[in-house]
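Every protein chain but one is kept in place in this view of the complex.
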Amino acid sequence: MTDKQKDDALDIKIVQRVAKLSALAVKENELAIYAQDLGGIIHWVEQLNELDVSTVEPMVGAENAKLRMREDKVTDGNCREAVLSNAPERIADFYAVPKVVE
Amino acid sequence: MLTEMTIANAIEGLRQKEFSADELTRDHLKAINLLNNRLNAYITVTEKVALGQAKAADEKLASGDAPMLTGVPLAIKDLFCTKDIPTTAASRILENFIPPYESTVTANLLKDGAVFLGKTNLDEFAMGSGNLNSVFGAVENPWKRKGDDAFLVPGGSSGGSAAAVAARIALGATGTDTGGSIRQPAAYCGITGIKPTYGRCSRWGIIAFASSLDQAGPMAKTVEDCAILLQSMAGFDPKDSTSVDREVPEYRAACNRSLKGLRVGIPKEYCASGMSSEIEAIWQQGIDWLKEAGCEIVDISLPHTKYGLATYYIIAPAEASSNLARYDGVRYGHRVSGNSLDELYANTRGEGFGVEVKRRILMGTYVLSSGYYDAYYLRAQKVRKLIYQDFMNAYEKVDVLLTPTAPSAAFAKDEHQDDPVQMYLNDIFTVPASMAGVPGLALPAGLNKQGLPLGLQLLGRPFDEETLIAVGSAMEKAANFTYKPAIHSGVSL
Partner (left out) sequence: MNYVIVGSTGSWEVVIGLEVHAQVISKAKLFSGASAHFGSEPNTQVSLVDAAFPGMLPVINRECVDQAIRTGFGLNAQINLVSRFDRKNYFYADLPQGYQISQFTHPIVGKGEIEIELDDGTVKKIGITRLHLEQDAGKSIHDLAPKETCIDLNRSGVALMEIVSEPDMRSPEEAGAYLRKIRAIVRYLGTCDGNMEEGSMRADVNVSVRKPGEKYRTRCELKNINSIRYVMQAIEIEAKRHVEIYENGGEIDQETRLFDVVKGETRTMRSKEDAHDYRYFPDPDLLPLIVEQSHVDHLNATLIELPDAKRNRFQNEYGLSRYDANVLVAEKDIADFFENVAKGRDGRLASNWVTGELFAVLNKKGLSIHDSPVKAEAIGALLDLIGDKTINGKIAKEVFEDMVETGDMPADIVKRKGLRQVTDTGVIDKVIVDILFANADKVEQYKSGKDKLFGFFIGQVMKEMKGKANPVIVNELLKKHLSV
């Protein structure tokens, strides 16, 4: 690892937090690699800070378009087998997951 | 071999009874059998389905009532959900996933009579520029450097589709383009591809990567073939809220349009530092061809071009981090058990996704998370607006833009692997149009000294794919790109 890469690397704790938010198991030995890769990418995208965007409206996607609405009609559903057929685990007509304690 | 045909010729030949859809399909299946082990272009070959469709096509052709694509064998990127056929996104997390539905785009192709040969390889969830990130392994580019058998990448993410068309194991293919995933592999494999305007083709049933950017498009040997395929793929779909309700023009008719008086913009910012002189030369060649065809060449500026990639690598991962949250091992796909639901999620996703996908999920989660949103994501959305405005300003002065498609020819599998940012630079010329949502067409313009194809890119106004097709056809004639890759259906390995 070069000194620059070391400088750019993200804090491991941040990687752990982001991995938790992303519901991704990251192995101990991978943490440092992600910290370095992500740090490098983040450092690189910070070139956007060169621009003054204070008066610019953010762009989400298609411009100048508005949401089309559908009528309130039941046109879908009633396809339980299609919905459940790919499930890794099911109990009767439910999806099943390890017991969730509230 | 019938695999050498263009789609336009095949459509004609089928109707003239020069050959049957069954023969055309069998020739392709034979070639796939010979070449796919090496190229790894297809993940799934649907031989039975294809032969059934070919048989039905022959019946339709015999009846005289056959829609445009009847009997045309195509390859489908394995990001399109296909009913009752495994659909993987080249990811372990979707192993054994069989969609009970057909994507709108592939349904359109089927309605028009197409034959599906199989599902093509890609970068996992379409994230990559070399087709190196597939759980099913890399795809080999059928092109070789002169006197060198190095394994070159086909580009990505639609690498399997591009390799299949180049190697003549499909007459055409579908691709998807989020930041260049149709155009860049088209350039690396010496074929033609169109990324239509955002909203032109329905996204319904296509596995999402970055929803505000993803767009399906055709990949084929010629501009005309792409026009024929786009005709079928495009159209309004009420199931996609971002689909645009706008008539689909006769794209094929645009192939013969005159270019007289057309203004072609040459954006100076695409002359990136470090661009190879070969790319610069082929770009100049393209300019000269268009001058000869009667176009007016205009130097223009897209000042925010250099920020396109950084913007893209914030916005696309952000959307992806959310789009990929549904892969949790509960309703479909791969599951790794855990002692709790949280453990099940983390194990399933930790094992089910590959490294690049995980890297982008982490990146996307980071830029959206509390404390970083404004600094990264919101800022990127604003820069995206500037990039969009660059294009709109340019289209007040010119009708179409001409640029190189990629900064280099296809690279070898073992090059630029270690640094993700270096890998991302392959998309430098394709990403800005994706950010702006404007259509793009990539076509081969010539070979470099090593004998590898180099591509040029045309970018048009929103929903003006016709001008791209018109200009692309003229350039295609001028370029007369008749080269074939080292590996294709006409050679024995």
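As written, the chain order gives the labels A and B, with residue 1 at the start of each chain.
Throughout what follows, a residue touches a chain if its C-beta (ideal position, glycine included) is under 8 Å from a C-beta of that chain, and two chains touch if they have at least 3 such contacts.
None of these values were measured; they are calculated from a predicted model.
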item	value
Partners of the unshown chain among those that are drawn	A, B
Among B:19, B:101 or B:236, the residue in touch with the chain that has been omitted	B:101
Residue of B:228, B:318 or B:487 touching the missing chain in the full complex	B:318
Residue of B:77, B:203, B:335 or B:461 in touch with the missing chain, whole complex considered	B:203
Residues from subunit A at the interface with the omitted partner, ascending	21, 23, 60-62, 65-80, 82-84, 89, 91-100, 102
Absent chain, residues of subunit B that touch it	80-81, 87, 89, 94, 97, 99-101, 103, 203-208, 210-212, 238-242, 318-319, 321-322, 324-326, 328, 330-332, 341-342, 345, 365, 368-370, 373, 377
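Just so it is clear, only the chains that are shown with their structure count from here on.
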item	value
Chain centre separation in whole Å, for subunit B relative to subunit A (CA means)	23
Subunit A residues within the subunit B interface of the complex	10, 14-15, 17-27, 34, 37-38, 40-42, 44-49, 51, 53, 56-63, 65, 67-68, 70, 79, 82-83, 85-89, 95, 97-98, 100
Contacting residues of subunit B [partner subunit A, same complex]	96-98, 100-101, 198-199, 211-212, 238, 241-242, 244-245, 304, 306-307, 310-311, 313-314, 321, 325, 328-335, 337-347, 349-351, 353, 358-359, 361-363, 365-366, 369, 376, 378-386, 388, 419-421, 437
